[in-house]
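With one protein chain withheld, the remaining protein chains of the complex are depicted in position.
Right, chain A next:
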Amino acid sequence: MKRGQRGDEQEGGGSSSSEPRKRLRPQNLEEQEREENALDWGRLPQEILLQVFQYLPLLDRAFASQVCRGWNQAFHMPELWRCFEFELTQPASSYLKATHPDLIKQIIKRHSNHLQYVSFKVDSSTESAEAACDILSQLVNCSLKTLGLISTARPSFMELPKSHFISALTVVFVNSKSLSSLKIDDTPVDDPSLKVLVANNSDTLKLLKMSSCPHVSPAGILCVADQCHGLRELALNYHLLSDELLLALSSERHVHLEHLRIDVVSENPGQLFHTIKKSSWDALVRHSPKFNLVMYFFLYEDEFGPFFQYEVPVTHLYFGRSVSKEVLGRVGLTCPRLVELVVCANGLRPLDEELIRIAERCQQLSAIGLGECEVSCSAFVEFVKMCGRRLSQLSIMEEVLVPDHKYGLDEIHWEVSKHLGRVWFPDMMPTW
């Protein structure tokens, strides 16, 4: 790095013995001059420096900024400060180090108006969530395009006084005016603050992720859907899902929806869930024929009553707890658009017919994962044969497969590999 700096040759420390030798030859002066220029890293044009800097992590950029004035200026170019991820952690609650407070101060002072893509990662301590809110409320002169509030452990935003959180969040809503993506899962955001969001950012909002926000009501989210016609991705809990919401998302003024993520979580056993009309789903599919519906279920077995009673446009299904054989049977009948199916657990009866039916009816299925379930080896081979090479992801625990008269565990990998067109093995767990 120092090679270009004049007067450094003597202290070069033997590393560049060829350079001084050249210097002794006067006829080479011109050539040397050219070489000097070419090597003068300090004179790199800012655009080139920018290109280089953007490939460097912040630490290296900081080191580089100490080299010369030009590099120091480059360090502060707005382009390099458009995105920033604040990591807010406490030593008592996290193993990871936090963004240094002085750096935070410097960013707020010198670069807050450059910030466009901002995320906050907070650990489980209330102090960290508090710190995130403090920073948020200082972002008055910037126009964010994306904002993410991410809880890396137990959600700590929920522990803040709601008013405190809301006032910090609305600072961003009011000042940004062109927010396009907002990820605020597990926060105490509420209906009035969503109204502020809509009032200031309705033309730009494209993504809203707000799973497990208990203070939002179905009316609150409906207001967002009604007015943010550019909304393409939405994540929320099932209790916020309504026929009205689906119809609003299907209205003519609304762009095509691309991705809807629904978490179905039961708080108490035996909880009753409302139903969504088939006509509402149909309307949404008509409006956005290609949209993905991702549903994660965390229910007790007896709570599935309202689900999979008629055709649902679900594409990705995850069953986080035990799901009955009967419900999986219904999945085969009602989910023609299914792309991925993951079943963490099922009872002790083999899922043979259910899988075969899914292979038959779910023509798009390309990924399947089975945890604590049982499937006979022959049924499994049959399933794979029916799906064939479209199964790009096939993750089955070894224990799931029950050897039968046709296949043992040693043959099955061969059979399945043959049908998949690639080498396949069941997932193994250590016997320890």
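Note that a contact is a pair of C-beta atoms (placed from the backbone, for glycine too) under 8 Å apart; a residue touches a chain by one contact, two chains touch by 3 or more; residues count from 1.
In this text, contacts and distances are computed from a predicted model.
Enquirer: Can you pick, from "Cryptochrome circadian regulator 3a", "Multifunctional methyltransferase subunit TRM112-like protein", "Dynein light chain roadblock" or "Glutathione S-transferase theta-4", the UniProt name of the chain not shown?
Expert: "Cryptochrome circadian regulator 3a"
Enquirer: Touching the left-out chain: which of A:S137, A:S202, A:S217 or A:S395?
Expert: Checking each option in A:S137, A:S202, A:S217 or A:S395, the one touching the absent chain turns out to be A:S395.
Enquirer: Just one of A:R69, A:K97, A:R286 or A:H405 touches the chain that is missing; which is it?
Expert: Answer from the full complex: A:K97 touches the omitted chain.
Enquirer: Considering the whole complex, which of A:E130, A:D190, A:D226 or A:E340 touches the chain not shown?
Expert: Here the residue in touch with the unshown chain is A:E340.
Enquirer: Determine and list the chain A residues touching the chain excluded from the picture.
Expert: Within chain A, the residues that touch the unshown chain are 50, 54-55, 57-59, 62-63, 66, 79-87, 89, 92-100, 102-103, 106, 116-117, 119, 121, 123-124, 145-146, 148, 150-155, 180-181, 183, 185-186, 206-207, 209, 211-212, 232-233, 258-259, 263, 265-267, 269, 290, 292, 294, 296, 298-299, 315-316, 318, 320-322, 339-340, 342, 344-345, 347-348, 367-369, 371-372, 392-393, 395, 397-399, 403, 408-410, 413-414, 417-418, 421-423, 425, 427-432.
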